[in-house]
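Shown here: the complex without one of its protein chains, the others still in place.
Chain nomenclature is as follows: A, B and C, assigned in order of appearance, with residue numbering initiated at 1 for each chain independently.
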Amino acid sequence: MRKQIQLLFLILIFGTIPFQAQTEVRTDINIPDIPGYKTLKCDFHMHTVFSDGNVWPTIRTIEAWREGLDAIAITDHIEYLPHKKDINIDFNRSYEIANSESEKHQVTVIKGGEITRRMPPGHLNGIFLNDVSKLKTEKWEDAVKAAYDQGAFIFWNHPGWKGQQKDGVSKWYDEHSMILENGWLHGIEVVNEREYYPEVHQWCLDRNLTMMSNSDIHDPTNMFYEIHKGDHRPVTLVFAMDNTETSIKEALFDRRTVVYAEDFLVGREMFLKPIFEKSIKISETEFELTGNSTKHIQIKNCSDIDYKLVLEDTNEFVSVPEEIILYGNKIVLFWIKAKKDDIFESQKIKINYKVENLKVKPNEGLPVILEFDITKKK
Amino acid sequence: MRKQIQLLFLILIFGTIPFQAQTEVRTDINIPDIPGYKTLKCDFHMHTVFSDGNVWPTIRTIEAWREGLDAIAITDHIEYLPHKKDINIDFNRSYEIANSESEKHQVTVIKGGEITRRMPPGHLNGIFLNDVSKLKTEKWEDAVKAAYDQGAFIFWNHPGWKGQQKDGVSKWYDEHSMILENGWLHGIEVVNEREYYPEVHQWCLDRNLTMMSNSDIHDPTNMFYEIHKGDHRPVTLVFAMDNTETSIKEALFDRRTVVYAEDFLVGREMFLKPIFEKSIKISETEFELTGNSTKHIQIKNCSDIDYKLVLEDTNEFVSVPEEIILYGNKIVLFWIKAKKDDIFESQKIKINYKVENLKVKPNEGLPVILEFDITKKK
Amino acid sequence: MRKQIQLLFLILIFGTIPFQAQTEVRTDINIPDIPGYKTLKCDFHMHTVFSDGNVWPTIRTIEAWREGLDAIAITDHIEYLPHKKDINIDFNRSYEIANSESEKHQVTVIKGGEITRRMPPGHLNGIFLNDVSKLKTEKWEDAVKAAYDQGAFIFWNHPGWKGQQKDGVSKWYDEHSMILENGWLHGIEVVNEREYYPEVHQWCLDRNLTMMSNSDIHDPTNMFYEIHKGDHRPVTLVFAMDNTETSIKEALFDRRTVVYAEDFLVGREMFLKPIFEKSIKISETEFELTGNSTKHIQIKNCSDIDYKLVLEDTNEFVSVPEEIILYGNKIVLFWIKAKKDDIFESQKIKINYKVENLKVKPNEGLPVILEFDITKKK
Partner (left out) sequence: MRKQIQLLFLILIFGTIPFQAQTEVRTDINIPDIPGYKTLKCDFHMHTVFSDGNVWPTIRTIEAWREGLDAIAITDHIEYLPHKKDINIDFNRSYEIANSESEKHQVTVIKGGEITRRMPPGHLNGIFLNDVSKLKTEKWEDAVKAAYDQGAFIFWNHPGWKGQQKDGVSKWYDEHSMILENGWLHGIEVVNEREYYPEVHQWCLDRNLTMMSNSDIHDPTNMFYEIHKGDHRPVTLVFAMDNTETSIKEALFDRRTVVYAEDFLVGREMFLKPIFEKSIKISETEFELTGNSTKHIQIKNCSDIDYKLVLEDTNEFVSVPEEIILYGNKIVLFWIKAKKDDIFESQKIKINYKVENLKVKPNEGLPVILEFDITKKK
């Protein structure tokens, strides 16, 4: 954009017309891969003009690429079709159109549909479908079964949405127990749009379900999220072998996901820990033994996420910051001070912090250890 | 957005769910009214899914309101309908849908259509139509006449578009002379999307035509313009009695427009001059006669436009800056110095500047006079 | 800045050197005047190289002007002079140097000094001093009296600063009672730097003291506050007749101040209410009686502050948003719905909101009434 402004400026000053750059621009989401897996950035819930969305399906693929996503699912409503006066309804069509941009942008596009019923059971997405039109049934149970019969990955959408729960609290009904017992329920949205449901977070831990984080976007993403200012849609991080439908499906059924919403990650410790560890790099000065016996630490954070660390235990040898924010894509400098002058025996000390915005449980941050060398300076 | 981030933060920390604010936000375009008229911000060329655009028509009205516009025209192609496999074509329908958001957002929505032919005569918009479907004719002349017969305001789109002029230079054909002589041509796009056509600027002056500046947007505006960062679509400023279809139509036929694109205004001096004068407010300190005989000037610019002033003549009594940029919504401070110590006889001096980015002709900035008091300090 | 980038670009492309614009730029703080008074933006606590600050005093005046301030006080420490090896200490000198930029930038610069003692009584600023050097005394009581004898306005700085209160909670000591009884204490900092002290807020209400909000800045302001991104230093709003030392002094002794820090105002209802009321302008559509009987409201907020409104009581006739954020310098659109179809008898309804971030007490937002016309549409 900036460049084009300069070009217009040049035309006005010099009266010539520049050629137009025919390019598109992507901003990657910087969250590291973890040992054994690529960290794919995905959004499995979105709408187009083919149900009640407001964009042509190609926009979904292009937006996704520009915003740094690797895969999306198109999940138009089966039962709610307010544009049907103007649009010829074909339940597989929005996927087909969105997918036509898939190769060009190297974004995996997955075929899905949203079963849209009263609570219970509310709204459910089936993705990796072959034929979405089979989900158009009279009874909701038949729709879920039709998805299941196609081998779909099925998840419950926004359980605490105020449109279906006045008080905003998610409730588990007998119908959900039934679906779960039938093997028809594989995940739940812990985050939908701008909402986080702590009770759903706990359900996923208790019932061993896949945690999902999706935008459910109807408008252009840029009308809802201020993307040019650094805002981003909710993303499901998927830990997969590679960016293919097969690998993503396998990862989802294996619950290898983390919720990424605003400045938070929500997920299992086995995934959050390596993301944190692979994001940061510590460098240290030696202890200055004169004066305050101070040592300076610099920590570089290569991810986009600001990690908010809170000290768990005070240390007997050194005083360390009670709180450290490791800003995304920045280096933070702080210092630790010796409490006594004669304590530099051990070579390393371990300090326990919790990363407040990496949630392993609804009210619990990820425990991490920062290790510093406190060998006496000679 | 910021606020909602804080709310999600609070949920994660405190486990409660906040209510959702059901609001939309508009950012006004600050360009002052001129004596006798309101300065309306308009865009008279845009597309929806009903031709080759990529958004549902309501998005056009909502985007316009959010971006500070007062009026838009929906101008889907008549002849180019790539979505017709999926969308039931009704040439008046995209207007109807866009207009359903008109009252809520207080944006005037105008019915239009784009006659889309080879060059010559290229593409022409008719706006203020009653029935767009009448423009579907075999011969382009009949289409233009059909618009004219409905009392439409007709303008030629992007004459220098590389899709129709390989070298990007606008050409005037016999066909355009014919249309003009028939009274069928009222304006031309001096700016389309990111392109400015200096030769068209001159044509509008020579042939007394209305200057237009339109986005011709097909995607969501936010995908093309980085609006959250301060970028904006091209806008036609219309000087009208009020924000009604009748007043806008009258103003367009009366050529009361100015082109606003990036950081430039292009138009007739009678409109540019009062915009500049009503944007700025000068305050002065008294001359310090000690030392350098310096006097400080502060100029506040209440518009969004950075005015780029270049000195025309040096002044015999005082030295003044060769260049001043009056940044939009800022106050600029500079100083003038007496060249001799004994010259403070006259009370006022007038300094001639040109505003480089307010174009009265393709290569000529708006001449303005800054007046300062140089009365001797007692 | 942007413009200068373009110029360098032009040099590189065309090989000519442009003239340099000799200007400085100010960004006003938009908070409206209130009936009878101008709303001056002031900062009464800051340091320079003459004590432990890190900038030459002129920088303080220039920064203040650029950041939209009207008045500042220079308050170097009396007792803490770490640069004295390199700087010849003259307690009145930093004011003199800062004041040399006063006329040019139209910023009122006030002479002050910081009495810097252990707690109790901690640190106290005297401003409007004639001779700062008289505050260099052995006993702190004599220093405070020396300020008082010069007619100074005296306020207690950062009572909850962790450097003097380990737990960050402000404590009132006998020494403070003594100072207050002597008439030596006129205000307290409710906000210092990034800290807000709710207990001090209450003290100011209980003991009828002036509420202060100051930066206590030592470094360049731009190293601590991200000003180019919209961040700002804490500001004391002073309601004065005009921008003169005399008027500001009178206003401070008369307790006509409001604390402005981050996105909060803290102060007495008599000042907060007119600021809010003069910031906003409501425009309404008529009720649509078809369908949902909805009416759209647009509220423009001309100030820089995002007002965060929370509904106090539900209304029997219409449903209104539970929360509205009136973003600064934006227009917000929301809607109200009739609960019954036959209720449009009364012409106006009044809805009670609280502005959460305008604090009349430590835990209490400003009560405001939004009035809407619900006359039946004919």
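Here is the rule we go by: a residue touches a chain if its C-beta (ideal position, glycine included) is under 8 Å from a C-beta of that chain, and two chains touch if they have at least 3 such contacts.
Computed from a predicted model, the values in this text were never measured in an experiment.
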Among C:39, C:58 or C:236, the residue in touch with the chain that has been omitted: C:58
Which residue of C:32, C:120 or C:198 touches the chain not shown here: C:198
Hidden-chain contact residue, picked from the options A:123, A:308 or A:359: A:308
Touching the absent chain when the full complex is considered, from A:172, A:253 or A:327: A:327
Contact footprint on chain A, counting only the chain that is left out: 2-3, 18-28, 65, 103-106, 283, 285, 288, 296, 298, 300, 306, 308, 321-325, 327, 329-335
Chain not shown, touching residues in chain C: 1, 4-5, 7-9, 11-13, 15, 17, 19-20, 49-50, 53-56, 58-59, 62-63, 66, 83, 85-88, 90, 93, 97, 160, 162, 168-169, 194-198, 219-220, 222-223, 225-229, 231, 261-264, 356-357, 359, 362-363
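Methods note: only the chains that are shown with their structure count from here on.
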Mean-CA-position distance for chain B and chain A (Å): 39
Chain B-chain C separation of Cα centroids, rounded to whole Å: 37
Residues within chain B bordering two or more other chains: 19-20
